[in-house]
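A single protein chain has been removed from this complex, and every other one stays in its place.
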Amino acid sequence: MENLKVRAKNLSLFYGDNPALKNISLDIPEKRVSALIGPSGCGKSTFLRTLNRMNDLIDNVRIEGEVLVDGINIYDRNIDVVNLRKKIGMIFQKSNPFAKSVYDNIAFGPRINGITKKSQLDEIVEYSLRQAAIWDEVKGRLHNSALSLSGGQQQRLCIARTLAVNPEIILMDEPASALDPISTSKIEELIHELKQKYTIVIVTHNMQQAARTSDYTAFFYIGELVEVNRTEIIFSNPSKKQTEDYISGRFG
Amino acid sequence: MLSRKGRGDKSGDSQVSFAGEKFRFSDWFAERFIKTVAFMSIAFVALIFIFVFREAFPVFRMDVKQKIGSVDLVQEKYGEEEVTPATANPVSGSAIKVSKPSSTLLSNIWMPVSDNPRYGLIPLFFGTLKVTIIALLFAAPIAILAAIYTSMFAKPWIREIIKPAIELLAGFPSVVIGFFALMVLATVFQDIFGYASRLNSFVGGFAMSLAAIPVIYTITEDALTAVPKTYIEASLGLGASRRQTAFNVVLPAAVPGIFAAVILGLGRIFGETMIALMATGNAALTSINPFESVRTLSATIGAEMAEVVFGDTHYSVLFLIGSLLFIFTFALNAISEFYFKNLVIRKYQSKK
Partner (left out) sequence: MNRNRKDIIIESLTGISVLLIIFIIISILAITIKGGWPNLSWKFLIEFPKDGMTKGGIFPAIVGTALMTLIMTIAAVPFGVITAVYLAEYAKENSVFAKTIRFAVKTLAVVPSIIFGLFGLGFFIGFIGQNMDKIFNGGVLKWGQPSILWASLTMALLTLPVVIVSVEEAIRTIPVEMREASLALGATKWQTIRRVVLPGSLTGILTGTILAISRGAGEVAPILFTGAAYYLSDLPHSLSDQFMSLGYHIYIMSTQSSNVDATLPIQFATTLVLLLLTFSLNAIAVILRYRIRKKAK
């Protein structure tokens, strides 16, 4: 029996009057990788962004149902969204390092938490970069602009930046979709390493990636959760026809 | 690998709790402070309203007093009093002073500094209108045609030259344009047209059009480029030439925006002070001949305010002129803002 870190219960999301997520109930086990798959527009990214309340930034969004993180509904009235996001980090589809140095990118999170001591920051920066398996590549140019790194390096830098805040859960929104195969495999290796300590939810439309990296897979279709199970079962013996059609490449 | 323990920092504390909203003073304060400062923009406009009108208001109160008080005849006697400061309370002084300002406001003579001062605004309005029309007749066609050229016919590299060039023209101080008109245009035009008074509404109007062209040009250009590409492609796809597309499709679609541009250009000309002061001749005449001098509302303020006595009638009348200028430009802005902008948006939205 897995320890359930995040539990969505009857979650629906509307843009104005249009439902984008319909009555989703999904459990995310701790220190596992859960993949969300489905054709584009199916709501998988939208669902991901409900988990750290990133949808708050968009006007005109209404949410029903609840999302429990460690048993607390994050849509309760007196939730501290800022602290919630410290606990739940996010990696975006397009890598988005700040136009600052590598060092300042990583130190951004610790600094906003009030850490100013250089030795302490140095330590966190090195630790985070090592965890994101990019230390060896950037240790000589920590004070160069992060924008001078390659696309794959930038994405791993963003992962390191998230780790520096010490989250418990990491949400990844198609983190490798813009990367070449070598960078992609580095990210996938990294995900494998990270799940020792973090609960990871990854959105991908690359089914091989879902199969390679995840322990659990959830299939979304037009705002609904069609099926969720252990990854090997979803890919070998799906119970719904839609799932089978999708993973066998018949649509999407 | 470094050990995770031993970091002992705040961010290493994975017990961050999100239950219960945390009060963050800096965020709370920043939001309120920023909002307050932003609100000041509204306050400034209100203050401008209040203080320009406040200083103009005594014009009418003086008048009331005077009607209750005595007749106009005393004027000769107390004419000298006009120049003594009446800072403390202009109203009390005016009961006997009897400059009956508001009854002369609609007269045909602007003669504020005399024994029998008359504050007829008619020639000033007339002069302003005349100069504005002349300036607009130059500025509107030139600016609109230039905008059409830039957005529809110009090659990209030419556009990259024209647009910054016109931005630079917008940056020319009006005193420089006024100086240019005074020193150069006045002479050139006099040589061409052979008129008598060197400075006149034609020279002034032409010079003011130089100040208005960038305004009209920029907004027209925006309006033209805002016409959806699909319109243009559809027209070209039907076999229309670029020229036909420009004049029959793009231009009609941009008409509301061009109107807004002309309105704002009008406001720019109407309130222009330095060019009017330097190039129109400043004689309060009411001739329709474009080569006669005029005195505009704003130039009157500019020329006379420095010499009036704080708080006296002349001072108040100049503020009254300012109030009228303010109301007028405010209205023009409101019209272009609400009416035309909505029109533009609605037009595009309904057809998308």
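Labels A and B are assigned to the chains in the order they are written; within every chain, residues are numbered from 1.
Everything that follows uses one rule, which is that a contact is a pair of C-beta atoms (placed from the backbone, for glycine too) under 8 Å apart; a residue touches a chain by one contact, two chains touch by 3 or more.
Values in this document were obtained by computation on a predicted structure and should not be read as measured data.
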- Which of the displayed chains are touched by the chain that has been omitted? A, B
- Query: Looking at the whole complex, which of A:10, A:25, A:96 or A:208 touches the chain that is not displayed?
  - Reply: A:96
- Item | Option touching the unshown chain, where B:142, B:226 or B:309 are the choices | B:142
- Task: Kindly note down the residues of chain B that lie in touch with the hidden chain.
- Result: 24, 26-27, 30-31, 33-35, 37-42, 44-45, 47-48, 51-52, 54-55, 141-143, 145-146, 148-150, 152-154, 162, 164-169, 171-180, 182-184, 210, 213, 217, 243-244, 246-247, 264, 267-268, 270-274, 277-278, 298, 301-302, 305-306, 310, 318-319, 322, 325-326, 329-330, 332-334, 337
- Query: What is the set of chain A residues that contact the non-displayed chain in the whole complex?
  - Reply: 52, 54, 57, 59, 82-83, 85-86, 89-90, 92, 94, 96-100, 108-109, 111-113, 158, 161-162, 165
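As a convention for this text, only the chains that are shown with their structure count from here on.
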- Query: In whole angstrom, what separates the CA-based centres of chain A and chain B?
  - Reply: 53
- Message: Quick check on the complex: what are the chain B residues that touch chain A?
- Response: 1-2, 4, 7, 9-14, 16-22, 24
- Quick one: which bits of chain A touch chain B in the complex? Just the residue numbers, please. 69, 72, 74, 76, 78-84, 86-87, 109-110, 113-115, 120, 123-124, 126-127, 130-131, 164-166, 168
